[in-house]
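One protein chain is absent from this view; the other protein chains keep their places.
Moving on, here comes chain A:
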Amino acid sequence: MFEAFTNQPIRLIGEDGSRTQPFELDLGVDELLQIHRDMIRSRVCDERLIPILRQGKTSFYAQSTGMEATQIGIAWGTRKKHDWYWPYYRDNGLILTLGMPLKRWISQLLGSNDDVCKGRQMPQHFSDPENHIASICSAIGSHIAPAAGTAIAQKYLGTDEITICTFGEGATSEGDWHAGVNMASANKAPCLFICENNQYAISLNVRDQTNSKNIAVKGHAYGIPGFYVDGQDVLAVRAVVKQAAEYIRAGNGSVLIECLTYRIGTHSSSDDDSRYRSKEEVESWRAQDPLVRFERFLEKEGILPAREEIEAYYGSVLAEFEEALSTSDASGYPTWEILFDDVYSDLPDHLAQQAIYVREENL
């Protein structure tokens, strides 16, 4: 059992890959290797997207490199396709691990005809009802209260599902964050709030974001447990998330988890991070790479695949990526015909008039 409100982040594996404390691993070799592959898949796609962006195939991207342990750990601690998720725009590793097909994600980035969102949103604003992933909204913190609502609905329906809501530490300063967490906790709703504290909200460091000692302590204000976890340790994240999910599933109400991690890339493709942080700082965190740490662990356990095998997996992800990219691109791009769809369940008169106008322009 992990304790809430610890002063130090909860950790299971140290930087050198050894166990920081004795613990029984409830994951088999196949599962550990799958976690490893999930982390690689997220990393490869993230890196591959930078040149894609430079080629102008997409207009915006939010990198997740360095945050894989947090995002993949969350996916592994919850029940895919059973629980419901309100993620945020940087959750590439999370959504891929939850089962969103790579092509569905890339299609959203391109806004092609294969995009289930019909090219309606800027890149990184995915939506995947099939995998219980709610639609991303750019307004920071605006998905917290909706997550509380989904959890209230789950409780009302008598399901054993929970809702997982993720966000950056910047979001925790928004009024709606507090309103939403309070709504969930006051209703004892089965909601797991997870802060992916990557220490920067664009340029603002977390030390200037809040005077709280960390994000997890904010759980005190709402009468819910707050866990402070090493977000570079995939096994710790997964274990704490799993414990919290079980606690919530048992009817105990909401929980807050903070995963302390770091964003290695810039905030977005239009950011210049040299204005607000030093190269040395970035390098020091690059040296604490969560993927490397997990590989050291697998090595110590004697199950790390051979280099060639890992390389081959990198290659297969790249091939999958290129295939998704080219077929999605080949599906073409939306034209004016879908402009007026999905505003409402029907086409009200005033929109019908506007559609006639645009059709005339396109004759």
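As a convention for this text, a contact is a pair of C-beta atoms (placed from the backbone, for glycine too) under 8 Å apart; a residue touches a chain by one contact, two chains touch by 3 or more; residues count from 1.
Rule of thumb we're sticking to: contacts and distances are computed from a predicted model.
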{"item": "The complex's invisible chain, by UniProt name, from \"Branched-chain amino acid ABC transporter permease\", \"2-oxoisovalerate dehydrogenase subunit beta\", \"Molybdopterin-dependent oxidoreductase\" or \"Ferredoxin\"", "value": "\"2-oxoisovalerate dehydrogenase subunit beta\""}
{"item": "Residue among A:Y61, A:W86 or A:Y247 touching the omitted chain", "value": "A:W86"}
{"item": "Contacting the left-out chain in the complete assembly, out of A:R48, A:R79 or A:K118", "value": "A:K118"}
{"item": "Sole contact to the chain not displayed, among A:L94, A:L110, A:M183 or A:V255", "value": "A:M183"}
{"item": "Residue among A:P9, A:P123, A:G149 or A:G168 that touches the chain left out of view", "value": "A:G149"}
{"item": "Residue ranges of chain A at the interface with the undisplayed chain", "value": "84, 86, 115-118, 120-121, 125, 127-129, 134-135, 137-139, 142-154, 156-157, 163, 175-176, 179-180, 182-183, 186, 341-350, 352-353"}
